[in-house]
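Mind having a look at this structure? Questions to follow.
Here the complex is missing one protein chain, while the rest keep their positions.
Each chain carries a letter (A and B) given by its place in the written order, and its residues are counted from 1.
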Amino acid sequence: MAPAKPGDAAFANVDHVNAELFTLTYGAMVRQLLTDFEDVEEVNKQLDTMGYNIGIRLIDDFLSKANVTRCSEFRETADVIAKIGFKMFLGVTATVSNWNADFTECSLVLDDNPLVDFVELPETCQGLYYCNVLCGVIRGALEMVSMRTEVKWARDMLRGDDAYELRLKLIEHVAEEYPYKDDD
Amino acid sequence: MILCVAIVGQQNNPLYLQSFAGGDDVLKFHYIVHCSLDVFDEKASILRRTGTNLNDNFLGLLYPAEDYKVYGYMTNTRVKFVLVTSDLELKDLDIKTFFQRFHAAYIDVTSNPFHVPGKRIASPMFRDRVKTIVSSFGQL
Partner (left out) sequence: MRCLYIFNRNGMCLHYHVWLRSLMTLSPQQDQKLMFGMLFSLNSFTAKIDPVSSGKENNPPCSFYSFRTNTYKLHFMETASGIKIILLTDPRIGDLREALMHIYSNIYVEYVVKNPLYSPGQPFRCELFNMALDHYVKTLQ
C-alpha cells in the first residue's frame, strides 16, 4: 500500500508523547469543559471550536513534515488525511469508505481511538460527542488549503455504536483571490 | 469459591462490593469487609516493621472464620482490596495473581475522566471485567 509508508515515515519523524498522558490530559479537559459550561451541546461546540483552532495551525506542521504534494482532488485529500494525517498525529490509521455519487462525501473509519482509552460516558452526558475536537481539527486544516467542509460523527463507540466513523463532506473549493483592489 | 470482592478507600469508605454467592446476604459481606479493616492496619504495620519490601501490597490471610477466609491487598495509595472466599485450600500465588489482575482493572476504571475519586464505582464495564477475572480464578 503506497500511502502507508509515508504515514509511518511521518510518524517516525515527529516527537512522541506518552499515550496515557495524552488521553488523561484530554479527559481532564473535557471534564473541565463540562463543569464550566454544564450544557452538553455547548461543550460539543467548544470542542469543535478548539479543534478548529488546532487545525488551522496543524496544517502547516503537517505540510512541513509529511512531504506530500498538493492534492488534485478530494479523494486524494481524504486518503492523505486517513493514512498520513491520522498516523502522524495520533498513531492510528483510518480507512476511507462510503463515497457518494459525485465524490464529495465520504466516511473515515478509525481503527482505534487513543482519546477514548478508559472512558465511559455517564448517563448525564449521553449527548456528548467526546471526540468532537477531531471534527474541528479536520475542518480547520482543510479550510487553510482552500476547502470548506463539514465534519460530523456518524458512529461513536462511546454512544453504543460499533466503530468510530467520521462523515466528511466537501462543501466547496474556495479559489484563491487577489485580496487588494486593482486601483490601489 | 469466591464469595465476594470489595474495594475500600483511603478513609475506609466503601467504594465497591460485588457478591458472587447468590445475591442475598450482601449485608453480611459488608459486615465481614468492615471487620477486616482493622486487620489491614495491623498487618501493614507489622510488614513495615519487619522491613519486607517484596510484595508489599499483598497482605495475605487477614483472618479465618468457620466457613470462609478473608484475604487483603493494599495499594500504595492506601486503597484496600478484600477477597472473601469459601475455599479452604488456596495457593497464595493464585490469590496474588487475582489481586494483580483486579488492581489492573481498578486502575483502568479510575482512569476514566468521568470517575470521581472517592465515589462509589458504578461502571457496568468494571462489573463485567471483575466477573471475568473471578470466573477465571485458579485457572492459569
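Just so we're on the same page, contacts are C-beta pairs under 8 Å (C-beta built on N, C-alpha and C of every residue); 3 or more make two chains touch, one makes a residue touch a chain.
Keep in mind that what you see is a predicted model, and the values were worked out from it rather than measured.
Peer 1: Given the contact rule set out at the top, which of the displayed chains would the hidden chain touch in the full complex?
Peer 2: Looking at the entire complex, the absent chain's contacts are A.
Peer 1: One chain isn't shown here. Among A:Glu20, A:Glu41, A:Asp61 or A:Glu150, which residue touches it?
Peer 2: A:Asp61
Peer 1: Applying the definition given at the start, please give the residues of chain A touching the unseen chain.
Peer 2: Output for chain A: 56-57, 59-61, 63-65, 70-73, 144-146, 173, 175-176, 178-180, 184.
Here, only the chains that are shown with their structure count from here on.
Peer 1: So how far apart, in whole Å, are chain A and chain B when each is placed at the average of its C-alpha atoms?
Peer 2: About 42 Å separates the centre of chain A from that of chain B.
Peer 1: Once bound in the complex, which stretches of chain A touch chain B?
Peer 2: Chain A reaches chain B through residues 20, 23-24, 26-28, 30-31, 117-122, 125.
Peer 1: Of all residues in chain B, which touch chain A in the complex?
Peer 2: 108-109, 111-114, 123, 125
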